[in-house]
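Quick one: structure below, then a few questions.
Every protein chain but one is kept in place in this view of the complex.
Each chain carries a letter (A, B and C) given by its place in the written order, and its residues are counted from 1.
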Amino acid sequence: MGRPVTDAMLLAAALRDPAGFTETFSPSPFRAFGAPSLSHREREGAREAKPSGKGEGDNPNPWTTLLAMARAEQLLGTLAIRLDGQPMPAAAARILADARISIAGQRRAALWEAEAARRALAGVGCPIVLLKGTAFAAAGLRAGEGRSIGDLDILVPRGALDAVEAALLAAGWEWVKPDPYDDAYYRRWMHELPPLIHRDRDRMIDVHHTILPLTARITPDAGALIADSVALPSGLRVLAPNDMIVHAAAHLFADGDLAGGMRNLWDIHCLLEEFGAAGLAGRARHHGLWPAVARAARLAHALYGTAIPDDWRPRAALDPLYRRRLAARDGWGRPTRPLLRQAFYLRSHWLRMPPAMLARHLWTKWRKGHRPT
Amino acid sequence: MRHVFQVRIGPVGFRVGSDWRAPVARLEDLYAAYPRPEDGIPDFTVRLFAARPWRRWLRPSVTLGGDFVLPEAAPLPLSQGLLAAEMAMNLQMALGQRRYLLLHASTVERDGRALLMTGLSGAGKSTLAALLAARGWRLMGDEFALVDPETGRVHAFPRLVSLKNGAIPIVRAALPDARFGPLIAGTPKGDIRHLVPDAAAIARMDQPAEPALILFPRFGFAPARRPLGPSEVFVRLTQASTNYVALGERGFDALTRLVREVPARAIDYPDAEAAIAEVEALWAGL
Amino acid sequence: MSEQDETPPAEGTTRRRALMLGAVGASAIVSIRPALAQTNASVINCEIPVPDAGRAGSYIAADGSVVPAGTPGAFPPATFAFKGEDVKTALGGGQLPGTTYEQSQAYVKYIRRLQSGTSGFTCFASLQMPRG
Partner (left out) sequence: MAERLFHAEPAEALRIVPLDDFTLVFHRPSGLTHLVTAPAPEILAILAGGPRTRDALLQRLAEAYDLADPSPEALDARLAELVAAGLVRAA
């Protein structure tokens, strides 16, 4: 019956089954009815976190644990939407209500950033494809509900990069880090321009011309991504659903060190639930990203109970390692399992560039005082 | 975390986790009269930790962590653990507060009406608040004023009052039987000592007040008084708020109501007595 | 939904109030920026001549607008450009170096119209967060 769950799988359980979680830990009298779908280990783990006594020791209220994990994983807004209306202690309800107010403001600022980019780039006349969180919100998808949205990510044809760069600089954006090495590195090897930030609104924009670094061994078909993109009423575009899932999986496994992995995987869960998996395997293979998409689907199923085709289910050997890395967070919001995190950090760089270049890159970064935390 | 402390200050609950016993013991002592977070669920988590394992013992230095952090914040020596905890709690409010419009201002109350004193640090806001409390005003807070966008009322946030350098003896003389924290020397801002708000401030911290006067005090100048136009007050208050923009239209409503309905004055004063006389005169003239 | 409609008087009516379009450089808009903005407001590490070079020699009226040299009640141009740090303090309620109080207020109003406001930045500095 395994060790009780005290890592971020508790947050996954609350997102997967809000009623089950609140039934287990809210003070409501009708808790006895129906077997909550939380596994026994998950219930024991959270119950072990009883309200703490005075000072010494550390067994915080399960709600305190859940909220700290959700904040650290940028999922507090999503959790607030998922748990809306569930019975819970008044303080938890108030904190989640505040989160819903805050997330609505974030969503509006993110959608405005997309509109400001649209106006600034109207003269360039190339297709502008919104990516990630802003795309989910602009297209009104479930994946966008309650989602915290940081930078604006757009995909444009590689040929239009210079015109896009000039138009943004003219409209009040400026370079975040005017550092020549970064600049040359980005332009030559990365899949995006160096990040820009708007002078007045203090919001960042990342302009991509494909979805994986040029140096990565996998080269997705950027032309197809743009050609099959879908227009929104505003004239801005979003990727076709299957391409959204492929991009989310690519970002998670082929490019990233799994930072923000639980939120990224929740995006994939929502996209799969909303659009299903029809044609997804074929599209993923076309982009050379089938292994990443298959792994993402399996992990979404494991964490969030996503419905996936049966023949996608058999687990690959390394899946448990990915799960432990994704859930490496404690009740204080602290990252845990440092060695596992370091391994995935190095792997992400390895995947992004060939060995010789990786050495030079890390050497340059090390010399300039950038230490991986 | 090894040592845990929980407290509610005004409407906000905090949880402070620490690798060391000393800061938590000090907090428990000074915040003994304060309630605990509602339902045992804090709004914010703060962590005081050693960035490197050996930093727990070897020249121990406290790194500030929590729900909201500033990456470049420098660690403090363990001897300033109490200051680190106070700063970290301030940072959660400054970066994370979304229910109330947060103004960097000292607030005192009399007859259900609040006086807000805002402006650059070093303008003597905390000192004035402590001295006015000694004259019967109820201390609502020395660092943050919380304005409810729906009602326009100010809510108290009576954390420990941090007094700096010369203000310490002045306030000790004015409040001989008040409780003070330890003298913390060698901080980035010189000597600091914390004053524990009195029983009335703690007992009535859940009673909001109507804002009646906004002052922009400037310490160390010849006495002067100048009314401020609403647009200048508006710009100055946005500069005194860390969450105005994040609140969106609720923030706009709260601040527009404040600048249109509450009179504002800039006052210069050479010393505490002059300032108190000025405040009492202005308050009487409302 | 404007609280107070500013529609201009109908065409042809005699009552016309004066209106200045203002100089090219004198902005008519101050945008409140998010607190703790990463992009350090340009005001911090720049120098601001008062009035701007384009109108050297003009005077500054009490409300911060630029007026012809010698206009009664207006202030002569500042003898030197102000440092960003001085301007930040003045915007927060301090006084510009080498100026009388009234002069400083006029210049601050002029400067405030020249650049976008910096919300929350001056207040953050007072949280005394020691920078690493």
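The rule is simple: contacts are C-beta pairs under 8 Å (C-beta built on N, C-alpha and C of every residue); 3 or more make two chains touch, one makes a residue touch a chain.
Because the structure is predicted, anything quoted here is derived from the model rather than measured.
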{"item": "Contact list for the unshown chain, restricted to visible chains", "value": "A, B, C"}
{"item": "Selected residue (touches chain absent from view) among B:Phe216, B:Phe234, B:Tyr269 or B:Trp283", "value": "B:Phe234"}
{"item": "Among B:Ile41, B:Ala130 or B:Val259, the residue in touch with the chain that has been omitted", "value": "B:Val259"}
{"item": "Chain not shown: contacting residue from A:Ala116, A:Leu193 or A:Ala294", "value": "A:Ala116"}
{"item": "Missing-partner contacts on chain C, residue numbers", "value": "1-9, 11-12, 16-25, 27-32, 63, 113, 117"}
{"item": "Missing-partner contacts on chain B, residue numbers", "value": "229-231, 234-235, 238, 244-245, 248-249, 252, 256, 259-260"}
{"item": "Touch residues of chain A, complete complex, unshown partner", "value": "105, 108-109, 111-112, 115-116, 119, 122, 171-172, 200-201"}
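Everything that follows uses one rule, which is that only the chains that are shown with their structure count from here on.
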{"item": "Chain A and chain C, separation of their C-alpha mean positions in angstrom", "value": "42"}
{"item": "Whole-Å gap between the CA centroids of chain A and chain B", "value": "36"}
{"item": "Centre distance in Å when chain B and chain C are each reduced to the mean of their C-alpha atoms", "value": "30"}
{"item": "Sequence positions of chain C contacting 2 or more other chains", "value": "33-34"}
{"item": "Junction residues of chain A, two or more chains touched", "value": "none"}
{"item": "Chain B-touching residues of chain C, taken from the complex the two chains share", "value": "30, 32-36, 89, 91-94, 101, 112, 117-132"}
{"item": "Complex contacts: residues of chain C adjacent to chain A", "value": "31, 33-34, 37-39, 42, 116"}
{"item": "Of all residues in chain B, those that touch chain A in their complex", "value": "1-6, 13, 15, 17, 24, 28, 37-43, 45, 47, 65-67, 98-99, 246-248, 250"}
